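These notes are about the structure you will find just below.
Apart from one protein chain that is not included, each protein chain of the complex appears where it belongs.
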Amino acid sequence: MEVFDIFLLEAVLNGILLGGLLALLSLGLNLIFGVIDVVWICYAEMIMIGMYAVYALHVQQHWPLLAAMAAGIAFVALLGALMHQFVIRPVLSAEPINQLLVTGGVLFFLQAAATLAFGIEFKNLGVRLPPVSIGEMSFSLPRIIAFMVAVAGVAVTWLFLTRSYLGTAIRAISQDRAIMPLMGVNPDRIFVVTSALGGALAGLSACLLVLQYDIHPAIGLSFGPITFLICVLGGLGNMLGGLAAAFIFAQFISVGGFIFAIEWGYVIAFVFFIAVMFWRPQGLLGGK
Amino acid sequence: MKFLALALLAGTPFYGLGNYLLHLVIMCLLWGYVYTSWSIMGRLGLVSFGHGAFLGIGAYSVVMLWNHFGVSPWIGALAGVVASALVAVIIGLPCFRFKIVGHYFALVTLALSEVTRLVIVALRDQTGGSLGATPNTALAQGNPWSLGALQFSDKIVWFYAILVVWLAGLWVWTKVDRGMTRLALEAISQEEEAAASIGINVTRSKLFVTLISAVMTSIGGVLYAQYQLYINPETVSGIGISLQMVFGVIVGGMFVVLGPTVGAVFTLLLSEGLRLALGDAFKQFPALDLAIYGLMLVLFIIYLPKGILGTATDAWRKHSSARAAARR
Partner (left out) sequence: MLALTDVCAGYGTFQALFGVSLEVRAGESVAVIGPNGAGKTTLLRAISKLINLGAGEVTMQGRSLKHVAPHEVIANGIAQVPENRRLFPRLTVEENLRMGSFLLSARKKHQQQRDHVFDLFPRLKERRAQLAGTLSGGEQQMCAIGRALMSRPKLLLLDEPSAGLAPVIVQSIMQMVKKICAEGTTVLIVEQNIRQVLKVVDRAYLLETGRIKTSGSSAELLASDEIRKAYLGL
């Protein structure tokens, strides 16, 4: 029996690549939850809209890819700010579960809006990058790019949150909202900024996903659940926990998918999630 | 008045509505029943995003047992119910014991519905994966119906079968609503500690309601599979259908007995109505109903959190009490 399996190693490495992407995906959602205390069920659909934005600008309007991506990020950031102003703000003092549900309404709306605008056919950028081979192992180049950009995105967000005034205020507001005005901070403005930042992160995720996957109005449903579960697993609002959970989940999916089949990888990951919830309801790294 | 309305409803097949409209009424009743099942939990603050799991377990148990082992759907339905009950306990017990509530409960159950969908897809050799599955027909020899296989080509049979199940669902809803457990659960949904301190076994009460809701939902799955004679993982499990149930109830109103049914009727009529109203344009814009639906959900939750029927009954009560006051 072989102790060292090169393909298992490949699966593990692919899992790490996927983990970086999942970390970025969950970061924005986690940030919004941590600050505003509302879970955006429609977060994955905002990513889907971002993917379509890049597609529309690059393929239909013939913009250069990078310009289309930059515009896509800006567009989803705007969408995030609008989402807060018009959907979340009116329910800020409502029951938490209604806050969750209202974003579910947005989910249906965005899905439908995408279907109206682009139909239900699969779309893609038509960008095909060659795989990268290392020895017997091969990796998809978009995945490697996505991993690196995602790690950079997470790092930049982290620096922003710890080094800048606005970032510090974003962290502070979740700890004591009532005294923020004494610091000269307008909480409403911080909420909008946070939502826009969450949107921008969704936009960045969209740019990375669109390189790897075909776009479809329902694509959000395929990675939306996993994004929430990562946030919950890490302890909602706990960004470090979210990052750790992303890499754990990615390993389940990648290695589990390698040993069985890809759906089983997801099944194992979800069952693991449920088990962890019973064991540590506050999340892996969450404090009580 | 109640009985008059019921008699009117029971006479539906004889109004010469034609197959399409009868089908719509059946779907309204079926989804009304499923939404009612969901709301038994939801109205007590146990907002589950995982009822797609129970629907899927019911539907797939019955079809798979029939197709692969020739087990009668009657027994298959029983198996589906037992399996759903088991899953409900496996998920519910730890959730309630460890006080997983609100967001967390919603997300745990969401994971459950996704697990169900993924398992169905992953077992594609047996289930047909995302292509879906059709029960082997028992009506080959010109038989209009087969009671043993629970297959009827006549919509009238289905109408009455589902009408009865729907009524039973409403009956259970009111039973739970009036029973002691409701008082207990209402206390629980507001103040868990307080409920526990007045001697209510919180875990057991929650589990009881969850079991009823799960079992009823899986029966809904069985009926759906047998009536439509086609199921696929997306329509009977996963996040999409689970959210649809939640929203159907929200739209109708979850604190009144007919609220979920009103939600189902509203949702179906909206999509069918738009289809008819827009005619050809609808073919061009297939998701317009979904867009309007989503928009309405957002507006509903912001402006009418009690749903259509809930708001209407509130307004009616206010109106009549004002009138009573004026008379005095």
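Each chain gets a letter, A and B, in the order it is written, and its residues are counted from 1.
Going forward, a contact is a pair of C-beta atoms (placed from the backbone, for glycine too) under 8 Å apart; a residue touches a chain by one contact, two chains touch by 3 or more.
As the structure is a prediction and not an experimental result, all values here were calculated from the model.
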Chains still shown that are in contact with the chain withheld from the display: A
Contact footprint on chain A, counting only the chain that is left out: 162, 165, 168-169, 171-172, 175-176, 178-187
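We adopt the following convention: only the chains that are shown with their structure count from here on.
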Inter-chain centre distance, chain A versus chain B - centres from mean C-alpha coordinates, in Å: 31
Interfacial residue positions of chain B with respect to chain A in the complex: 45, 47, 91, 94-95, 98-100, 102-104, 106-108, 110-112, 114-115, 118-119, 121-122, 238-240, 243, 246-247, 250, 285-298, 300-302, 305
Residue numbers on chain A that touch chain B, as the complex places them: 39, 41, 87, 90-91, 94-98, 100-102, 104-113, 115-116, 120, 217-218, 221, 224-225, 228-229, 232, 236, 260-261, 263-264, 266-267, 270-271, 273-274, 277-278, 281
